[in-house]
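Complex shown without one protein chain; remaining protein chains in place.
After this line comes chain A, so read on.
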Amino acid sequence: MATRAPERADAAPPRRPAGKRRPTGRHWRHAVDVKASPYAYVAPFFLLFCAFGLFPIGYTLWVSLHEWTLLDDEHTFLGLENFRVLLTDSYFWNATYNTLSIGILSMVPQLLLALWLAHLLNRPLRAQNFFRITLLLPNVTSVVAVVVIFSQIFGRDFGLINWVITSFGGEGIAWRDASLSSHLAISTMIMWRWTGYNALILLAAMQAVPRELYEAATIDGASSFTQLRKVTVPMIRPTIAFVVITSTIGSMQIFAEPLLFGAYTLTGGQDRQYQTLSLFFYENYMRLDFGYSSAISWMIFVFILIIAGVNYLLTSRMKGNLR
């Protein structure tokens, strides 16, 4: 299906621009070309999206209403039973708590830091490109690599951080064992990978803010920090909202970090202390319980919609207050 556009191309080969034009006879062909070809150009995306995007999402709902395993061809209709069980499943709420905790621990400092870094870069500096490239290096590193590297750094016995702590006379921390420490470790990985990326997006928005505003603020004696707060942030609010929403969607789907930090245990630690929703989903998927895991993925989708909605309301409300 992905070859539709080239097929059309064969049907209407490029004519030489210099050739003599014969308006009659080709008129209808021209009309068809102008009217229909736009659809041919957008068709590959929409066909692929319908087949591998839209259809699966709807079908997830259908699967979630059944007792459905891969091994069995019979799928008993259960109605909302899967969702009822899910909402009373303490493991589900544990995973929800962990996801929110890791999400907040990683997003709040990350956004503040990104905003500040973007602010620092938003002025004529030498070595701009060097700083920008180093900001994005962690993002080029794959999640798997990040977790492998940080698992070593956060190791209990030979980890770099514990070495620093013990050499200052402190006691090494078993990062994986407790809820808070494991969340902090995972949040650090997420922050390391995404802060620079978000800083660059914010920086792009900052560069579109008219210079005169800053000049006026400088003449009024506003400090750099005041300018960030009173000029930059209000001006780039849509981009901040965009970054918040995309980071939220990302943080609802944190998967590789808890999986690999726990050396591939599906429970996210012995007491599920860092099992996120995506990992909880994956645990049930690995049991081939497709009905139940579909219900989980729909709940994650619903959470994302709620958070995005709240976010939208908050930002539009803030805009309203400004006027």
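Just so we're on the same page, a contact is a pair of C-beta atoms (placed from the backbone, for glycine too) under 8 Å apart; a residue touches a chain by one contact, two chains touch by 3 or more; residues count from 1.
Note that in this section contacts and distances are computed from a predicted model.
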Missing subunit (named according to UniProt) among the choices "Na+/H+ antiporter subunit C", "NADH-quinone oxidoreductase subunit K", "ABC transporter permease subunit" or "Extracellular solute-binding protein": "ABC transporter permease subunit"
Sole contact to the chain not displayed, among A:80, A:112 or A:136: A:136
Residue among A:85, A:100, A:145 or A:213 touching the omitted chain: A:145
Sites on chain A contacted by the missing partner chain, in the whole complex: 2, 5, 8-9, 12-15, 17-19, 21, 30, 33-35, 37-39, 41-42, 44-46, 48-49, 51-57, 59-60, 63, 70, 117, 120-121, 123, 125, 129-138, 140-153, 155, 157-158, 160, 163, 167, 192, 196-197, 200-201, 203-205, 207-208, 224, 239, 242, 245, 249, 252-253, 255-256, 259-260, 263-264, 278, 281-282, 285, 290, 293-294, 297-298, 300-301, 304, 308
